[in-house]
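All protein chains but one are shown in place.
The first chain written gets the first letter, and so on, giving A, B and C; residue counts start at 1 in each chain.
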Amino acid sequence: MNTSDLLILCAAGMLVTGYLMVGQKALFTTIRLFGIQSLLLGVVAATIAVTESRHELFLTAGITVAMKAVLIPWFLMRIIDRIGINREIEPFLNVPVSLLVCLGLTVVGYRVSTGFPEGAQGVRHHLIGVALSMLLIGMFLMVTRKKAITQILALLTVENAVFLVAVGVTPGMPLVVELGVAFDVIVAVLVLGVLVQRLVARFESMDVSRLSQLKG
Amino acid sequence: MNAFLLMDVGVPAAVVIRLVAVAVTLVLARRVTASRYVALGGSILASILTVAVAISVLIGGSSADGLLFRHSASGIALSYSVTPLSAWFLMVLGLIAIPTAIYSMAYFAHSVAPARTAFVGSAFNVMLGAVELVFTASDVIMFLFAWELMTLATATLVATEHEQRTSRRAAYLYLVMSHVGTGCLLGGFLVLSAAAGSASFPSMLAGNVLHGLTRDGVFLLFFLGFAVKAGIVPFHVWLPEAHPAAPSSVSALMSSVLITAGVYGLFRVCAFGLGVPALGWGLTLSALGTVSAIMGVLYALTQTDLKRLLAYSTIENAGIMALGLGASMLAMTDSHPALATLAAAASLAHVLNHAVFKGLLFLGAGSVVMGTGTRQLEQFGGLLRRMPWTGLFFLVGSMSIAGLPLLNGFISEWLTFQALLLGFHTTPGFSRLNYPLSGALLALTSALAAACFVKVFGISFLALPRSPAAAEAHESPRAMLAPQAFLAASCVGLGLFPGVVLNGLSSVLASLPGLQPSSLMSWGGLEMASPSQFDHVIPAMFGMALLGGLLAAGLLSTRTRFAIRREPTWGCGGELSARTEYTASAFSKPLVMVFQAIYRPTRQVETLAQVSPYFTQEVRYRSEMEPTFERYVYGPLLRAVLGVANGMKVLQAGSLHAYIGYVLALAVGLMLLVWWRG
Amino acid sequence: MIPTILEGVRAFGLAILQAVLMLTLAPLLKTLIKMMKARLQNRQGPPLLQGYYDLAKLFRKEAVRSETASWVFVAGPRVYFAAAVSATALIPVLISAAPLEVAGGILLLVGTLALGRFALATAALDTGSAFGGMGSSRDMTIAALAEPALMLGLFTSALAAGTLNLGALVRHALAQGVTFHPSDVLAFAGLFIIVIAETGRVPVDNPATHLELTMIHEAMLLEYSGPDLALVEWASAVKELLYLTLLVDLFMPFGMATGTAPLALVVSLLAWAFKVFVLAIAVTATESMNAKLRLFRVPELVSISLGLAFLALTIRFL
Partner (left out) sequence: MNLLLWALGVPLVTAAVGGLGGPRRFKEITMVGGLLTTFALCIAIAFEFLGGAIPSAFDEALRVDGLSALVLVLCGFVGLLSACYGVGYLRRNEERKLVTPRMRREFYGLIPAYVFAMLLVAMSNNLGILWIAVELTTLASVFLITFHDTGTSLEAGWKFLVLGSLGLAFALLGTVLLYAAGQGHLGEGMAALNWTRFIESASKLHPFTLRLGVVFALIGYGTKAGLAPMHTWKPDAYREAPSPAGVLMAVGMLNGALYCLLRIHLISAAALGPTFSGDLLLGLGLLSVLIATPFILIQWNLKRLLAYSSIEHVGIMAIGIGLGGEAGAFGALLHMTYHSLAKPVAFFSAGTLAQLHSSSNFDRIGSGTFSRAPVASGLLVLATLMVTGSPPFGLFFSEMIILRAGFSGPHPAVTAVFLAALVILFCGFAFQIGGLVLGPPRDPNDRRVPRPEQLDISMATALVAAVLAMVSAFYLPAWLLALVRAATRVVMGGA
């Protein structure tokens, strides 16, 4: 099995995790799924680093895995544990419908990805297709999930998609930028976490859909 | 002052004077009297300057123009130009503004809260300055600048007593309506300037800029914009609310001069700025003008609030101006320069005459309101004894607005009639019939106006006082009487020697494209220079005849042997009291009944009986006119807008998920767009 | 178009003569109509000179004025009188030229009469009695309604002659000779109704009644007495004669003298008298054959005349 197959496999795997997150009802599982997704992203980065001998991508891979596959999931789980809310996810849409919508979004993502210079074949195409689909799926998750934590996860999925594009399509982002971005992401997640705790402290719930006092 | 120097710096100097006056006024705000004198004095000074400029332009016939101010940031230049047309309106403005300012010196002292004097004084200045700039603006931005400024200043003056809900509402209504109008103007002007590739009036209003449908559309925009200001029905609803709400002297200015800003626009742009008018334009103007005239006077007739009544009669007169202009436009369409000239002259003359007598009447109303502390006709009565001079001047004003001969009101109506008849005479085909029709309606208007002002004068100044307030009414100080005297005198003067006015108009008419001023007028008289020697009038000469008649009457009636006996009026057995007098609403009752279709009055009578239904304790009667336009046009409009706005609330219902949904939708949409296009 | 001094003096001289003529004959006409009415009702009726007697009497009586009244009350009748008298100078009577025709035409005439009405109606409000108010309110109402019809009727003839100046109008008609156009009939009918309305005759108003609910013109005069009353009565008589003369001028100016030749003058005097007499008969007939209308039926009458005038206009010019 050559590297390109591996890449496609990982990408597909990421997409699958995305779908599973959509179908999943248990909070912890969703977090773990996100972890797996990030791990796969790391693998993709590493593989590209090997094949195209772009060594700075190793660093990317490392950061991704360390942060998104380990640190953030742990952090989120810790929050959940501390505030001990029920671990069920109650989405606005039921699972089948959501899956159908995600299917549509995937189609859109793949269609659009055909416009890239590589056209409708090759690894890049799949990477971009997966990335764009995950982007849209992530947003869809943000729309349909009520819990704050799930929204954070969805947001992170979106960022994973962005990273996938970054490693997949670009000849490597400049290192400084990469580091800055990574740092920003982690800070953003921390801030989100802090906010979640303050929210829960005030509203005894993580249900974002209850935050609707500000109208008009 | 040297004429040339005057022409060069007159307008800017006036503006500077006003600005300085405003600044000083605001600085002296704490010292009420001082600030009042500074503000009004400055205003008088500036008005004198502008009038001087205007008159020198009218005499010279050549326009005075220059650059007022260049906005460094946007590179926009605000330039002015006193064309003969502007000069005419400027002169009218000054003619009213100066007496009004003098009047206000005394009036503000009594009727404006000391804390607000400085504010009102400066707003007064800003408003007048803005109107002057509107008349003299010679490029788009300048015009819109002045126009908007005028609106804002007027609105603040209307809202002077903002504690009353009515005046707040009036100010808001005025602001909104005229702002919508301004929007229309903005659109029209910008389209025009884009087409002309220049923002200066001379090139934009050359008349050859637009063609076909765009031209008609632009005309419509301009017409809407200016009609709102001029108070043409059905865009008049703000006027009867706003004019009475302001301090009386300001109301005088608004009613007599501010509406002419709209008329000026109609002249400058709609009639003479867009090329030879299309048939529809003239018809629109004359039709709506006629409607305004009738509606205005009919509504005025039923009012019991003096200032509201005057405001409605303003609508009537605006209608007459529009009628004349419309006739002129129709004549231009059929290319009858002589007729067009005549009609335009009629309209312009009416601008002046109306300004004079309406100003007079509002000042008189101000004195009455100050003297009695109320605006309700039913509270007045017998004021002639307490305020003889105000009464006399008010009578002159009333007779003049009723279009009675020997007073100026008669002249412009006479001219309008001439124009209409000549129009019928010269236009071929079926469309000519609208001339005699509007003529008949004009006649109806003036007769109704006569009835209306018989009522106003009779009910408020004659017979017994109807309230203690009227019984204790006091005459105004000289400073307030002198301006009224001046205006009354000019009513008579202009009525007796209309030739002066028409001579003044000759250069204006000469300056307007498509007109052909011939020997329209001769000393002391008017004369039709038309294919057929239609008619002419020499009021002074007839005045002598009337004098003779009076003399005869005097001779006949003074030769009585016995002295004159004074007896109380027979009160039908009971003793005569104010309660048995004929009331204002009773006076207009027959006409209300006749014109039910328009007024749609609602009346409810309830009889309160104690012992048995046959012994009535008291009878309560109330009747009111249906505010047709408010109820059937503007109400629904407002409700619709607010309904839409409320409907859109759901977009911002506080659901984060929805918000993210918008972004998702946009993202997907744009992605697909890109994919399709690339 | 400015008259020289000589022309002016001549014009005013003529005006005075004509005014005197009208003033002298007006009471006669009033009494004539009264008398004919009486005769139609098989009554004796007043002697022909009754009008003069009344005026003479009134002028000799003292004037009783209300305490509440102001100078407007006094001015009213005088302005009314002056307006009526000076209005006579604007219409041709015997000669085919109005004495003061340079000073103005139909519009001025109508305006002058409106001036008189305005003065009287205002003055009527001065005494504070309800009747005055009622009268002036109703009078102004009817006048307002009549005005457009009157104008339209006048316009028809004016436009036919292409002038608004009565003198020129009459001369034009004379120059044309006896012509008949169906529109004339309509216009005449329309104007006749208006004349009825303006002169306060049945069916619009009843000069004979003093019943509170029905009187219009009389209600305004209720507080007047002595010379004041005399002036008003006389003026309204002149007004009536004026209106009839106006009809004559507009529709049957034949036989009117074109110059000041004595013979022609006599002829035209006789012709005029005859035509006025005919019209007076017509007025009498209408008065005796109709009952007074309710006030709110008057608009219908007026609208009929308006319609007639408009019809005349259309068939004349289309």
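To be clear about the criterion, a residue touches a chain if its C-beta (ideal position, glycine included) is under 8 Å from a C-beta of that chain, and two chains touch if they have at least 3 such contacts.
Here the structure is a predicted model, which is why all the values come from computation and not from measurement.
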Q: Could you tell me which shown chains are touched by the chain that is not displayed?
A: A, B
Q | Listed residues B:Val27, B:Ala609, B:Val633 or B:Val674, member touching the removed chain | A | B:Val674
Q.
Going by the contact rule already stated, which one of B:Ala34, B:Ile76, B:Ala109 or B:Leu433 would touch the omitted chain in the full complex?
A. B:Ile76
(Q) So one chain is hidden, and I want to know which residue out of A:Ala12, A:Met77, A:Leu99 or A:Val162 touches that hidden chain in the complete assembly. (A) A:Val162
Q | Hidden partner interface residues of chain A, rising order | A | 112, 115-117, 135, 139, 142, 148, 151, 155, 158-159, 161-162, 165-166, 169-171, 173-177, 180-181, 184, 187-188, 191-192, 195, 198-199, 202-203, 208, 211-214, 216
Q: Would you write out the residues of chain B that touch the absent chain, in ascending order?
A: 71-74, 76, 141, 144-145, 148-149, 152, 159, 162-163, 168, 171-172, 175-176, 179-180, 182-183, 186-187, 190-191, 193-194, 197, 199, 641-642, 644-646, 648-649, 651-652, 656, 658-660, 662-663, 665-667, 670-671, 673-674, 677-678
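To be clear about the criterion, only the chains that are shown with their structure count from here on.
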Q | Chain at the geometric heart of the assembly (C-alpha centres) | A | B
Q. Between chain B and chain C, what is the separation of their C-alpha centroids in Å?
A. 36
Q) Whole-Å distance, chain A centre to chain B centre, using C-alpha means? A) 69
Q | Where chain A touches two or more other chains at once, by residue number | A | none
**Q.** Multi-partner residues of chain C (each touching 2 or more other chains)
**A.** none
Q: Could you please specify the touching residues of chain C with respect to chain B in the complex?
A: 1-3, 8, 12, 15-16, 19, 59-72, 77-79, 81-86, 89-90, 100, 102-108, 111-112, 114-115, 117-118, 121-122, 124-130, 132-134, 136-138, 140-141, 143-152, 155, 158-159, 162-165, 168, 223, 226-228, 230-231, 295-296, 299, 306, 310, 313-314, 317-318
Q: Would you tell me which residues of chain B are touching chain C in their complex?
A: 382, 384-385, 395, 399, 402-406, 410, 414, 417-418, 421, 424-425, 430, 432-433, 436-437, 439-441, 443-444, 446-448, 450-451, 454-455, 457-459, 461-464, 522-525, 527, 532-539, 541-542, 544-550, 552-554, 556-572, 576, 578, 580-582, 586-591, 593-594
(Q) For a test of understanding, state which residues of chain A touch chain B in their complex under the given definition. (A) 92, 105, 108, 111-112, 114-115, 132, 135-136, 139-140, 142-144, 146, 151, 208-209, 211-216
